[in-house]
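Removed from the display is one protein chain of the complex; every other protein chain stays in position.
And now, chain A:
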Amino acid sequence: MAIYVLKRLLALVPTLFIMSVIVFIIIYLIPGDPARVMLGDGADEATIQQVREQMGLNQPVLPQYINWISGALQGNFGESYFLGKSVMAAIGEHAGPTFSLAVLALLLSLCTAIPLGIAAAKHQGGLADKLLTAFSLLGMAIPGFLLSLFLVLLFAVKLKWLPVSGYASLQDGVWSYLKHLILPAVSLSPLMGAIIARMVRSSMLEVMNQSYVKTARAKGVSEHRVIYKHVLRNALIPIITVTGGAFGTLLAGAAVIETVFNIPGLGQLLVHSVARRDYAVIQGIVLFIAFLYVAVNLIVDLLYVVADPRVRLE
């Protein structure tokens, strides 16, 4: 298994290299100029050109890329033009809020989706099933930003139970940390919850028709044990896949929700960096997100072994 993990991690190298080339080319094809953004509306051309020269922006693309990649190979992903710190430091600072939000949103989704999915599968065509259909349609139809505005209006502006926006770290106390994350996590969770719940339902229904389930029931195994031990366990693989994908998407930065709730996460950093053409930071975040995706997929693959002993990772 160690060899498998190592192989997967090595396969990451060409992926990241190709990503870096593509991102670099895209960044340099889009117009816009960090010097112009920094100097603002109305700056004169001579000053802009002087600042561009000093920032190294007037070099051709290839030397700039070679410069960057040789730094990156030594662990130096460059300096932000605007943040006054290295790209790695900026990503490290903004990853915390994004991770926290993603984990909480995922937990909320799982806590609602799994019981709902199981209930719907158990009572196919019944009330629980209909409720699940309604819930999942609604979850997929409501845009997160719209839901977030309603939630803010109710829980922050009217009832004043939770803050409108912002982020507090764990050091500020668990409650302060959680209360800043509840509304954004609730806004993010319906979509994922809906997808996971539908997957739980369909995957369980498929397993329920298998003959070993009938055998178990015929042996007189309790219904509870049939559902949780035989059906859910065997239905886990697609559920894990969907959950992993959803978690990856969340880690990639829920840019809109982070903007609405003013959470200093990766999504917000990426949006700001694109707006002001902070090239090194854009490049760093995109590569970091690519790495996270691969890492999450690797963890998902490892979890397959846990869920199903028949799976062998070679």
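In this text, a residue touches a chain if its C-beta (ideal position, glycine included) is under 8 Å from a C-beta of that chain, and two chains touch if they have at least 3 such contacts; residues count from 1.
Please note the rule applied: contacts and distances are computed from a predicted model.
K.L.:
Just go with whichever of "Peptide ABC transporter substrate-binding protein", "Imidazole glycerol phosphate synthase subunit HisF", "Spore maturation protein" or "Na+/H+ antiporter subunit C" UniProt uses as the name of the absent chain.
P.N.:
Listed in its UniProt record, the absent chain's protein name reads "Peptide ABC transporter substrate-binding protein".
K.L.:
Consider the whole complex, including the chain that is not shown, and state which of A:A11, A:I26, A:C111 or A:L149 touches that chain.
P.N.:
A:L149
K.L.:
Out of A:V23, A:A72 or A:A95, which touches the unshown chain?
P.N.:
Of the candidates A:V23, A:A72 or A:A95, A:A95 is in touch with the missing chain.
K.L.:
What does the interface between chain A and the hidden chain look like in terms of residue numbers?
P.N.:
Within chain A, the residues touching the omitted chain are 30-33, 36-45, 47-48, 50-51, 54-55, 81-84, 92-97, 99-100, 102-103, 149, 152-153, 156-157, 160, 163-172, 176-177, 180, 259-264, 268-269, 272, 274-277, 299, 302-303, 305-307, 309.
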